[in-house]
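Removed from the display is one protein chain of the complex; every other protein chain stays in position.
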Amino acid sequence: MVGSIPNMNLAVLVPALPLLGFLITGLAYKRLKHNQAGIIASIAVGLSFLISVALFFMLRNSGQNSATVTLFNWIALGNMNIPFAFLIDHLSLTMMLIITGVGTLIHIYSIGYMHGDDRVNSFFAQMNLFTFSMLLLVMGANYLVLFIGWEGVGLCSYLLIGFWFKNPAYNYAARKAFVMNRIGDVGFILGIILLFYTFKSVSFSEIFTQAATLQVGAPVITLITLLLLVGAVGKSAQIPLYTWLPDAMAGPTPVSALIHAATMVTAGIYMIARSSILYNLAPITLNVIIVIGMATATFAAIIGLKQNDIKKVLAYSTVSQLGYMFLALGLGAYSTGVFHVTTHAFFKALLFLGAGSVIHAMGGEQDIRKMGGLRKKMPITYITFLAATLAISGIPPFSGFFSKDMILSKALEHNILLYILALGTALITCFYMFRLLYLVFFGEQRMSGAHPHESPKVMTVPLMILSVLSVFGGFLNIPSLFGGNLSFSNYLDSAVVSKSSEEIGHTTEIGMIFLSVVLLVVIIYWAYQTYVRKAQIPSGDEVKQTPLQRIITNKFYINEIYQTAFEKPFGLLSNFLFKKVESIILGPAVDEVGTITSKLGDLTRKLQRGNISFYLFAMVAGILLFVVFILTN
Amino acid sequence: MQDITSAIQIIPLEHYVFLCVTLFSIGLLGVLFRRNTIIILMCIELMFNSVNLLVAAFSAYHSDPAGQVFVFFIMIVAAAEVAVGLSILVMMKRNVDSVDINLLNRLKW
Partner (left out) sequence: MILLIILLIPFITGLSLLFFRKAATARTVALISTVVNLLLTLSLLNADQSVTYSAQWINYLGIQFSLGYDGISTIMLLLTNLLFPFVVMAGFGRDQKNVPMLNCLILCAQAALIGVFLAQNAFLFYVFWELALIPVYFILLVWGGDDRKAITLKFFIYTLAGSLFLLFGIIYLYQLTPGTHTTDFSAFSQLHIPAGTQNWLFWILFIAFAIKMPIFPFHTWQPPTYKMASTQGVMILAGVMTKMGIYGALRFLFPVVPLGVLYWQNLVIIMSLIGVIYASVIAYKHTNLKTMIAYSSMAHISLMAAAMFVLNAYAYQGLIFQVLSHGVTIAALFYLACLVKEQTGTTEMPQLGGLKINAPNMAILFLIILLGSIALPLTAGFVGEFLMITGLFQQSIWFALFGGLTMILGAIYMLYAYQRVMLGDKKVAFAKATDLRALDYWILVPLIVVILGLGIYPQPIFDILKPVAEVFSGLAH
């Protein structure tokens, strides 16, 4: 059942262990005590991580680039043959390591964070189910297995966003996330079907082999890639399907870290990188991706400027960073996109976990206007948060610098306008992140009655590990400018075919880095002046704002627009169809047949009123008529 | 036997037909226009017998005894029917104290 690499069957254990963890914690959720569920779940994911590491070395030592592990034939009829198979190659291994690695840390962190919640066992069951689905997504050897994971993570996201199900607003957010994902999924599945009809297969290896023979810009490829893109846009929260992600912050903070920052939302990027061969054939789609990615990055960053909920800031930052990744994909720099996925997974998970630590300490308060001065009270959280903020802002030599810089240089290669927009977005990102940092950790404590305290070890240790990764993660992929050899991108090359483009010269690159670093320092200083020196606190909701400010504060009214344009008409249509069409036209139309029959009965009934003389008369008349009829013929 | 047949055939068939039609019409009109149930019953008998007569006449003219056999059958059935009819009549008289046909108007839906 395995390729030529011995023991590759181990790969099955990677998703199987979280599944087992899910089954144990899920079935025995009423019996497990204290931290048992958390420990079981963490061990399951941790073991998966270890096996992934082992697989990594096994694949490296074997000298091969990929291995396929087939479990069984899932759907086989006619010439459709879809095996339930896993593909282990450099791309999926990278994703597996991120998912299980970051996932383990977040699971451990959750033991502390969710301590005391009365549904903690369900929480861990769902987290494990999520890990399982996500692994299925990245390990699937064909689009349909990928789709299983794709929908599975959507389901887990739904469950975990609505984890505190007593709150209707949370349930609404959960449904919104699921439905928006589903909209994307329909595009995705149609894309898969078209792939099947085009290539007579849905397996990656076969499609990519056959696709090599196709012409660039063939309409069918463009259509396929666009349909797949719809799925990616839904899952990775891009314009126009991004509004669910900020609302998804209703879930517990570790969920936001794992699902809505580090892993699930990057599934779209993974899928496009996986299909890089197809996307290279469709320049139109790549342009669409550039537009979507850039627009999302900038748009979400601008909204992030005026958010006052610590998690909402991070959520819009995530949307914006995902836009960045899309930009990289659209530029044909798939491995750069995946690299940004990796570094982003480190620092954004860290940011969310840090935010969780803060929220935990503040007793559930999420409004940054009510925080402040936490630097002294929570030193570990502060330092790790600072590391992540520096990383996301792109300060060298933190990890975000390397990935972001590569995207910027790709943008410059493509188009100067794109570069300016991307740089502008980076600066905005830097500003709102430092605004967040300063407001939370600097200045005076603004919440009375709260006694913030550092979080327990079970929470801070994952923070520390993640901060190390956030700081040094960039060294995985050192560009040649700094004497590196882009080892990460090269590693991915066997799985991801990046579009070759003209390299910009080293002088240009140095100038570019210099420019952005100077600008970033200025921005940080400005933010420091505004929020620490002048100690400006964002005004409350009641204070009057300029129209532009108000629009940004209200997130460009996109939610409201969607509600009026889609949700309300849909509800009205539903009521209209039932109350008007169904109850007044269709239903009565059928009943009317019965009514008419009964009316006719009433009419003829009058002939039968029991008058025997009349009966006799009618009988004779009938006979006479009959006779006349016969005689005349 | 032959004599009887020939004796019957002295009278032309048309006469039988006219007689029977007349009798039948009298019966029919009686059924239609009288309200007394007894009279209606008698009129029905009249119609019956006119047909019987006709059947017998044709039977004689065609020298086919089957017709006369039928006549006997019809007479037997008619007798039975009259018995039923009269018993209904008696019940009616007992219940509504009248033999007016129009009082029997509950035979409806």
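Each chain carries a letter (A and B) given by its place in the written order, and its residues are counted from 1.
In this text, a residue touches a chain if its C-beta (ideal position, glycine included) is under 8 Å from a C-beta of that chain, and two chains touch if they have at least 3 such contacts.
Keep in mind the model is a prediction, meaning the values are calculated, not measured.
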item	value
Chains shown that the absent chain touches, full complex	A
Which residue of A:481, A:561 or A:586 touches the chain not shown here	A:586
Hidden-chain contact residue, picked from the options A:155, A:383 or A:468	A:155
Selected from A:23, A:97 or A:183 as touching the chain missing from the view	A:183
Residue of A:73, A:209, A:508 or A:529 touching the missing chain in the full complex	A:73
Contact with the hidden chain (one of A:171, A:415 or A:445)	A:171
Positions on chain A contacted by the hidden chain, ascending	72-78, 80, 144, 147-148, 150-152, 155, 158, 162, 165-166, 168, 171-172, 174-175, 178-179, 182-183, 185-186, 189-190, 193-194, 196-197, 570-571, 573-575, 577-578, 581-582, 586-587, 589-591, 594
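Going forward, only the chains that are shown with their structure count from here on.
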item	value
Chain A and chain B: spacing of chain centres that average the CA atoms, whole Å	97
Partner chain B, residues of chain A touching it in the complex	605, 608-613, 616-617, 620
Of chain B, residues touching chain A in the complex	28, 31-32, 35, 101-102, 104-109
